[in-house]
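A single protein chain has been omitted; all remaining protein chains appear in their positions.
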Amino acid sequence: MESHIAEIAQHTGGVIGLSWLMIAFPLVGAFVLLVFGRFTNRWGHLLGVAMSLASFAVAVLAFFELVGFGEEQRRRAVHLYEFIPGMVDMGLLIDPLSISFALLITGVGSLIHIYSIGYMSHDEHRRRFFAYLNLFVAAMLLLVLADNYVGLFIGWEGVGLASYLLIGFWQFKPSAAVAAKKAFVVNRVGDFGLLVGMFLIWTTFGTLAFGELQPITSENPTTLAIGLLLLLGACGKSAQLPLQSWLLDAMEGPTPVSALIHAATMVTAGVYLVVRSGAFFFPEGSGAALAVAIVGAATLLAGAIIGCAKDDIKKGLAGSTMSQIGYMMLGAGLGPAGYAFAIGHLITHGFFKADLFLGAGSVMHGMNDEVDMRKYGGLRKLMPITFATFFIGYLAIIGFPLLSGYFTKDGIIETAVHHQPILGWLAVLGAGITGFYMSRMVFMTFFGQKRWADDAHPHESPSVMTIPLMILSLGALGLGAYLVLSNRLLLFLAPAVGRPEELPAFHFTSTPGLATLALVAVGAAFAWMRYGRAEVPSVQPRGSFLTTFARRDLYGDALNESLFMRPGQWLTRLAVYFDNRGIDGIVNGLAAGIGGSSGRLRRIQTGFARTYALSILIGAALLTGALLLVGNI
Amino acid sequence: MTTHYLILSGLLFAIGAMGVLIRRNAIVVFMCVELMLNACNLAFVTFSRQVGNLEGQIIAFFVMVVAAAEVVVGLAIIVTIFRTRRSASVDDANLLKY
């Protein structure tokens, strides 16, 4: 089993030689907007959009230049400068994998920038919002374009910072501030794993550059440890079990943030990390790869179950995001055969989930920022464009035949069934649940009776918001077919991630595929019975044990609390007790002892000169005696 | 004879020291200090003759000069204290204590 990864060629000149501009544009935008502050209030959002679009333009040009090379020359390294002398040379790696990400980030990112002009038009801090968005785009591009782990890590932390700033953008809401803090803290756990993994890579292989690491064929304990540590990092960033708890709370941020960062791009960084390191630390059939697949399968089920019970439309979508990234992780744990589908699903998911989130944002925009789906209902006539685009996204995510999700998700499921049957069939089950909860969302929002409050006046959003929606829904419609049919994406990515032994052919009538379709149909029908035909109560019913279980995020927070927070509190209390009684006891006791003895000793100072004189005379006498004894005078 | 002189000197010194310790009148205490200085001078003069060197007498001379200066300042201080406290007892000036 040999993976065919092309050698990296040094590159100068051309657009690829200027690819650092991709990062520089949004960075300059963020710098200008943050440093010049209020002076840029009037045109700041336009600058942000322009910088994002410029970055997109560079990415497109670089893509076409890259395609111009032969297949084996499509990994181009651009050396920038010596970062840490003797250790890390900072450079960019333009290869099929990174350019795919760059196109997704800048493309979807630009659309969301444009959408945000409308969505944030009433917010007085819109300029700051765009500064953070630009900062995020720059950091995310650095993450995917860097040709070494250090650059990746800097980008990794940069997107973490941007994520923190944007989740807490409305920091006057305590819930938003807490959510931002939670995301930051949970991500630190993952970052710890990534950092230690990098240390191990450096001590073991003496390099952190992707180009200098050698692909491995068999696993040894060191690479397994590195793989698991990198997986921990990926779990933190991509909200996979067991570090999933922050993503649902992250929906406190503005909706474009949820769409860009917490659906389309940043949360997929973990998938990128696994795929990028795949040849080095996650070879096909290794324990590390299996761990990735198991985490993915577990998360896709957990996310789907959580999605079923949420009445908050954004939290439902967040659960769905967890679930879909679980699919990608599952694919990434299957070796080169799964990489293409994982990346493919990542790209199509980037489109249709951004579409769904922005659609949800559009609904909220028209509903006074109401997020409870039980207060929606019957909106399809009032918001026709939003409904149409949302519905296309919905069909794409449940895997309706011939739409994007159908190709990419079924690709993952079929590969999984082929390689890891148990996990594969779990993925099929997850697809069925996806069919249920997404249908529930659509039915509760756009069908049935209107249940909204009296002061809500649902209306269609302005065109600055609907046009991005339409573009995204186009991607949701056809991108999957384009990428998967005749293995376009797989062949394109092969130089970067390796090529499976036999090329998969897409079967429209495979057993898992049909089973998936059947389960999705059952799920959708069940949802129609419960939420489409029947009346939806506008107050949340108590629900069964299972519903409560899902509503409480599968008790993830409770688990964290009992496993980490309470022992931590006990430890703290123990330390405080020890500090109060032990340390303070010693210190205070010492002080009290010295103080007490001094208090008694100071009585010697009577103030009577004659007493002092007496002690002097006694001292002189004693000295004379001592001299007599010693000196024998 | 040297031994006799020296023992007389030590005796006078000890009596002076005892007076300093026992008496409370600052002026008498001062006189006792002078007695101790004189005892020292006697020892200096005795040793001067014993070793055949004039320097002992020179030192005794300087002791007298310094004693004169000391008496002048010391008595001025006693007068000042007496003026404010109406007392020449060394035990009354005991505010500087614990």
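Residue numbering begins at 1 within each chain, and the chains themselves are lettered A and B in the order written.
The criterion applied here is as follows: contacts are C-beta pairs under 8 Å (C-beta built on N, C-alpha and C of every residue); 3 or more make two chains touch, one makes a residue touch a chain.
Rule of thumb we're sticking to: contacts and distances are computed from a predicted model.
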Omitted chain (choose from "4-azaleucine resistance probable transporter AzlC", "Phosphate transport system permease protein", "TIGR03915 family putative DNA repair protein" or "NADH-quinone oxidoreductase subunit J") - UniProt protein name: "NADH-quinone oxidoreductase subunit J"
Contacts of chain B with the absent chain, listed as residue ranges: 1-8, 10-19, 21-25, 27-28, 30-32, 34-35, 38, 41-42, 45-46, 48-55, 57-58, 60-62, 64-73, 75-80, 82-83, 86, 88, 91
In chain A, positions touching the absent partner: 606, 608, 610-611, 614, 617-618, 620-621, 624-625, 628, 633
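The rule is short, and it goes like this: only the chains that are shown with their structure count from here on.
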Touch list for chain A against partner chain B, complex: 602-603, 605-610, 613-614, 617
Interface residues, chain B side, partner chain A - complex: 17, 20-21, 24, 90-91, 93-98
